[in-house]
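First the structure, then my questions, so here it is.
One protein chain omitted, others in place.
The first chain written gets the first letter, and so on, giving A, B and C; residue counts start at 1 in each chain.
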Amino acid sequence: MHLIDCPWCGPRDEAEFAYRGDATVTRPAPDAGIDAFYDYVFTRANPRGWHVEWWHHAAGCRQHVKVVRHTMTHAIAATGRATDILEVPAA
Amino acid sequence: MTGRAFRIAGGGHIDRSRTVRFRFDGKEHSGHPGDTLASALLAAGVRLVGRSFKYHRPRGIYSAGPEEPNALVEIGTGARRTPNTRMTTAEIHDGLVAESQNRWPSLRFDAMAATSVAARLLPAGFYYKTFMWPASFWEKVYEPMIRRAAGLGRAATEPDPDHYEAAHAHCDVLVVGAGAAGLAAARAAGEAGARVLLAEQDFLLGGGLLLEPAHEAWRGETLAAIIALPNVTVMPRTTVFGYYDHNMLGALERVTDHLATAPDHVPRQRSWTIRAREVVLATGADERLVAFPDNDRPGVMLAGAARAYVARFGVVPGRRVVLFTNNDAAYATADTLLAAGADSATIVDFRPFGTAAAAARARGIEVLPGSEVIGVDGGTSLYAVQVRRRGTWGSTQVPADLLCVSGGYSPAVHLASQARTPLAWDARIAAFVPGEAARQRSAGGARGVFGIGAAAHDGAAAGRAAAIATGCRVGSEFVLPGRNGDADPTVMPCWEIAAPGKAFVDLQNDVTAADIRLARQEGYEHIEHAKRYTTHTMATDQGKIGGLVGAAVLAEARGLPVEQVGIPTYRPYVTPVTWGAVAAHHVGKAFAPIRRTMLHDWHVRNGADFMEAGLWLRPGFYPQKGESPWDSVLREARAVRRAVGICDVSTLGKIDVQGKDAGVFLDRLYMNTFSTLAIGKARYGIMLREDGMVFDDGTTTRLAEDHFFVTTTTANAARVMEHMDLYAQTVWPDLDVQYCSVTDQWASMSIAGPKARSTVARAVAGLDLSNEGLPFMGVADATVAGCPVRVFRISFSGELAYEIATPAGYALAVWEAVLAAGRADGIVPYGVEALGLLRIEKGHVAGSELNGHTTARDLGLDRMAKKRGDFVGRVLAERPGLVDPGRPTFVGIRSVDPKRQVRQGAHLVEPGSFKSLGWVSSVTRSVELGDAWIGLALLTDGKARIGSRLVAAFPLKDEAVEVEIVSPHFIDPENARVRA
Amino acid sequence: MTRYSGLRLLGHALSGHARWPRAWRAPDPKPSYDVVIIGGGGHGLASAYYLAKEHGITNVAVVEKGPIGLGNTGRNTTIVRSNYLFPENNHFYEWSLKLWEGLEQDLNFNVMMSQRGVLNLFHSDSQRAASARRGNSMRLNGIDAELLDREQVKAMVPLLDYDNARFPVFGGLLQRRGGTARHDAVAWGFARAADARGVDIIQHCEVTGIRREGGRVTGVETTRGFIGARKVGIAVAGNTSRVAAMAGLRLPIESHVLQAFVTEGLKPLVDMVVTFGAGHFYISQSDKGGLVFGGGLDGYNSYAQRGSLPTVEHVWAAGVAMMPCLSRLRVLRQWGGVMDMTMDGSPLICRTPVEGLYLNGGWCYGGFKATPGSGWCFAHTIANDAPHRFNAAMTIERFREGRAIDERGAGPYPWAQ
Partner (left out) sequence: MSAPEPAVPAPRSPLAGVATTGRYGAAGGTPLAIAEIPAAIVQLAARRGRAGDLARAVSGAFGLDLPPPGRAASARGIDAIWIQPDAWLLLAPRGAEGALAAEVKRAAGDAGSVVDQSHGKTLMSLAGAAARRVMAKGCRLDLDAPAFGPGRAAVTQIAQIGCVVHQRDAIPTYGLVVPSSLAIPFFEWLTSSAAEFGYEVG
């Protein structure tokens, strides 16, 4: 069971969070067109390895925590606030 | 056998001063506190305790712990009957009732044992090759037969009367297992100051120490020292069953199973989640069987178990003993049995003559070195063992009533492996041991460090290291047992004895060495294929004592070393876990919490029939005496259309939005524009998902320049908040906006009907209710019965309506005041059903139309979209498939014969056709249209079909009802009433 | 191929079972094939079988990185049904169910397909309506479905909680032809039958690259060297994104964990498949007697075949809430599988932008029941370079075009699908 270090609340149990997917995609400019929005909403790198993703601390401070997590080992390399840029380990 | 007691006079860890009575298969037996069901029955001379899974072979007690494959029974009666309970861990108590299982009509005469005769026809995987002809026989004949024969115990069919709990614990160091290693680890970590949890599955702490009178003093001292430490918590009867991510372990505590009567308010069992900074696995080692013919007969037992029955339970499981071993450690069993009064002991040592054999001979014990057991004689009990010198033919018969077997010990690496710690092969002990892992270490037997002294030293070092890893300073040194008494742990691998007969590698599932070889021969040669083809290691003991043996047989057949073949993946649970313990509090009515509005009690008192809406309970309707549900729904709705009704709408989601950019924020979330909304005005809005489908709807009110009050549907309230969080925090973090749920702060009630104004006017103070004072979509503050309220002139029913919101604590006062005020107008409370009827007549969409499949265009709501500016879903709503004119669109339907019911979920088809053109999303009987059945639907070419007729097909009930396609706005399409 | 039968079993019993042949060969890869299928799960093996059987294409290899059938095929809860809402799905799954119904005889391997019935409970009027819409859609498409009321459900499954339930049972949607099959046997049966038709099943051979020349596929790089192919089919559930990426494709897929559980063996207790409508839970009993059950996704991206405790807690609670007698039973084992979740919960069986490269994936948590149908349609698509009408809608482009097949209406949130 993941232990996620919320930048505000500290280490909290996975049970308090709602996963909200890939944090590397950014919402395109409003006039970017269907293809850009298609990419944003639908396509995913879906790596086996380090993944930068959103975990919404739904039962805590209600913040979207940015998490660098390994999708094979479930190890967490870093957590941060929504606007933080986090370092992703090499492999 | 008769006459001589199997219970010895002294020693061990049982309380001979007290007697406990229990029943097994209808017969009363007695034992002592400290006994397990297994030890008590052995003491009573019972040898046959169960039947195997496939061949129904007679089986006896094989082990003295949770690794037991054979001795499974149903414990308890009625609703408390618990199948597949291991006798070897079940503590006896007065009144305990146990029954053997998987046999018919009785344990001794099991008719199914006939399968044993046909065993040759039932090799591994036989069912994949047969039962295919005739095809129809599989389900009717073969499968029911297999199912009845298979399975083990019988489940109770009544609800479980006991209650369970879940609990959460945190610690610096979790020590799993309280043998020499675990006790030393817990003490070392505890004395270093770490917060320690020590979990032990047994009811006594000590593990292997419990068999060693010489170390009893150390066990006592160490336990006392541990218990004295305030920072150490000891949890007996607690099995750590699983090792999950980030050092979270699951454990099961058996709280009252061992008691004849459980105290009140205490759960039967408790499941724990334990978050540990460091983990020490001191889980010991499991003794292995050896695969030789008939190694499953009652009277065959693991050597360590036999020793445990004597040393811990004071029971001699046999008098004429043969011990078959490939290691020195098992020799102690012979000594222990002889010391306890066994008549004879013969040691059959697989290895050439060595020092242990010499020493045993010197003690007067017969040793047959370089020998092996090739079979046993006996049926439901044992009378002799067939022994042969290795490499020779022919054998000698050694009379025996007990055959103790030791194939060496495999470290209990279950938990370590679950945590994905790599396993390494240790040739010395011919077993896997855990490799390196972060924040976790194994100690003692669990990593192949055998022997009390060695294990204790290893445990102390591990406990200390774990404590240091959590930032503690090294604690004091304490006395540890010496290593001199430790046996040499080296084994000579001995997996299978080649001789004719059934040699089992998995006792419970009746898997033989031959089955494993057959699997390989047919191409199922990978260990995981062999496991699945033969079911090896898939029984309730998960192959604890024979798993590696089967792997070794496979390795031999493949010509590979065992370590290359490996063992099947370890998964939770180390031992099976009670379902109810993990479900804990959240069962029955508490499965999910019930949300109640502040008017709930009023609804109950007034006879409401409730319905679920997410977690909420809402009044569906308020039946009066003699009324059918439809009678009351129609009566309530009619009251709204003709006079006035009041409905509790407190469950709607409500969100308070503030900030300089609140308007901009809402503009971007909704299709509509809110930044232009006048203060004191409300507007209906539609929210899309980013993929362009409709997400939610509701009204939003502007309370001040920088202050809005948003409502959502009941179902989506939480999701809308999450949606806001996502966009506010990750997409537009620069906006100045603060919002929070105020769903529970405000109770709200809708007062609707032509007489709503009259009622509301009587109830509220300080408000001009004229069209000028409070126009349609206007909002104003006032009071009702002295309580502050906010009055919204909004309508869902299509009638003149007001929604009165009040801080929830005043809901009842306001509600009752409005009812009183409306009495003269004939006010009637109405429920969600009437509300639905009214909105269908009005053609308003609700949950069944906003089901995630529809676009605003489909629903005819696209005109609400703002012409300029960004909003969520705008771009993708324009994808070709979503603007395809062929998509079903929103229409009304009306039964041609008004008496004929149309049902929700019907499909619209051309007469005689099976092609669905659309579906009926909502239906009701109409009050406005003389009780006729009407509904809403999504229909291909909907607009164009208005005026035509189709069939509402409901083949599930063989119904086809002719309907007319109409506008979805059955009443007042001009909206005159709401503006009245 | 030695045919399997009771008589044959008897014959072999007399010779001590010493002469049973391998169920499938263990060939070395040839330099090239007409078709290489990546992935030796049920889908890959079925595809190869139907390529050989239906299209006469026998120069086919199935390359599998480990032993066959241990991916999701070897770890699923084995429910087979065709009770879908949208015609794009229900035609396809119904075809698959039809193939299941004759599969034993077709493969000469008892896959233990057991049409015990699948019952989906509902607990409110709105759930009843959604079930009715689905059931009616099935019936209009010629698929069996029955709508049961509470009393009918009670007669059929008396063990449910009818007295104290938080969410009372209103009724259920029943598909009697649904049921379960033995997961492992499906892989083995297809492997054996495909092998008998000449297909090479190459185990322990991982595809590490997809070679293309001029926009066309020419073969696959593997841990056992390059294998040439005129056509390559991907059927690697759980790894679809990774393998597709080898050909430069980025897909609308996320990989998530789904867990499953089995109890200790029991005498017959639950004789059909029952799914709870008020929480994530479903259950059936295996032929061996274990209650096999599961629930929803853990809900985060993962390639680890193991899950987390919050899901366990919910699933078990839902189980006892639905069927209170389960409380005293013990659960034996839990495991997980990697689900390639598409953004609409429906699969992909289609051509790709790369010529000669075909995709079968995105099965979410429901691809076991699809195994024969998926193999059949994929074989058709590969052989004809065009989809069959059963899988014509299962394209990648549907997302771009706004033609998602979103049964649940959950939207592009894989963890919610």
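The criterion applied here is as follows: a contact is a pair of C-beta atoms (placed from the backbone, for glycine too) under 8 Å apart; a residue touches a chain by one contact, two chains touch by 3 or more.
It should be emphasised that the depicted structure is a prediction, and the values quoted were computed from it without experimental measurement.
Chemist: Can you list the shown chains that the absent chain is in touch with?
Modeler: A, B
Chemist: For the chain that's not shown, point to the residue among B:Ala330, B:Val385, B:Ala530 or B:Ala763 touching it.
Modeler: Considering all chains, including the one not shown, the answer is B:Ala763.
Chemist: In the complete assembly, which of B:Leu121, B:Ala149 or B:Ala169 touches the absent chain?
Modeler: Checking the options B:Leu121, B:Ala149 or B:Ala169, the one contacting the hidden chain is B:Ala169.
Chemist: With respect to the chain omitted from the figure, which of B:Arg47, B:Arg195, B:His414 or B:Arg945 is a touching residue?
Modeler: Result: among the candidates, B:Arg195 touches the missing chain.
Chemist: Determine which one of B:Glu612, B:Asp656, B:Asp858 or B:Glu928 touches the chain that has been left out.
Modeler: Touching the chain that is not displayed is residue B:Asp656.
Chemist: Name, in rising order, the residues on subunit A that touch the hidden chain in the full complex.
Modeler: Counting over the whole complex, subunit A touches the hidden chain at residues 8-10, 12-13, 15-16, 59-63.
Chemist: Tell me where the left-out chain touches subunit B, residue by residue.
Modeler: Interface residues of subunit B facing the absent chain: 165-170, 195, 263-267, 273, 275, 585-586, 590, 592-598, 601, 615-616, 656, 658-661, 707, 734-738, 740-747, 761-767, 783, 785-788, 807-813, 821.
The rule is simple: only the chains that are shown with their structure count from here on.
Chemist: State, to the nearest whole Å, the distance from the C-alpha centre of subunit A to the C-alpha centre of subunit B.
Modeler: Inter-chain centre distance comes to 27 Å.
Chemist: Centroid from C-alpha atoms only, then distance subunit B to subunit C, rounded to Å. What do you get?
Modeler: Roughly 23 Å, centre to centre.
Chemist: When you check subunit B against every other chain, which residues touch at least two of them?
Modeler: Within subunit B, residues 244-245, 248, 273, 690-691, 876, 879 contact more than one other chain.
Chemist: Please list all residues of subunit A that touch 2 or more other chains.
Modeler: Residues 1-2, 13, 18, 34, 38, 41-42, 73-74 of subunit A each touch two or more of the other chains.
Chemist: Can you list the subunit C residues touching subunit A in their complex?
Modeler: Interface residues on the subunit C side: 239, 241-242, 250-255, 299-304, 308-310, 343, 399-400, 412-415.
Chemist: For the complex, which residues does subunit B have touching subunit C?
Modeler: 53, 79-84, 102, 120-121, 123, 126-133, 135, 138-139, 143-144, 146-148, 150-160, 162, 164, 166, 242, 244-245, 248, 250, 273, 514, 518, 521-524, 526, 528-529, 532-533, 535, 538-540, 542, 569, 571-573, 576-580, 582-584, 586-592, 594, 611-612, 689-693, 695, 847-848, 851-853, 876, 879-884, 903-907, 909, 914-916, 919, 921, 953-957
Chemist: Taking the touch rule as given, give the residues of subunit B at its contact with subunit A in the complex, in rising order.
Modeler: Residues in contact with subunit A: 244-248, 273, 275, 420, 690-691, 721-722, 725-726, 729-731, 733, 869-870, 874-876, 878-879.
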